[in-house]
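The complex is shown incomplete by one protein chain, all other protein chains being positioned as in the whole.
== subunit A ==
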Amino acid sequence: MLSMTFKKSLGFVAQSLRLMVGVPEYSAYAEHMRYRHPDQAIMTYEEFLMRSK
């Protein structure tokens, strides 16, 4: 329980740091694609990074 909260807040810190340097959140993208566009191919993390630059 405690470790879950810890993990979650660590995730927020990591996301904050990435966003500060202009790298969008991959997990949000992947989740969005799975829910909204299950028929389309999801970019890999590497492809996602290349695209965001």
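By definition in this document, a residue touches a chain if its C-beta (ideal position, glycine included) is under 8 Å from a C-beta of that chain, and two chains touch if they have at least 3 such contacts; residues count from 1.
By definition in this document, contacts and distances are computed from a predicted model.
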item	value
Omitted chain (choose from "NAD(P)H-dependent oxidoreductase subunit E", "Protein translocase subunit SecD", "Carbon starvation protein" or "ABC transporter permease") - UniProt protein name	"Carbon starvation protein"
Residues of subunit A in contact with the chain not shown	12, 14-25, 28-33, 36, 45-46, 49-53
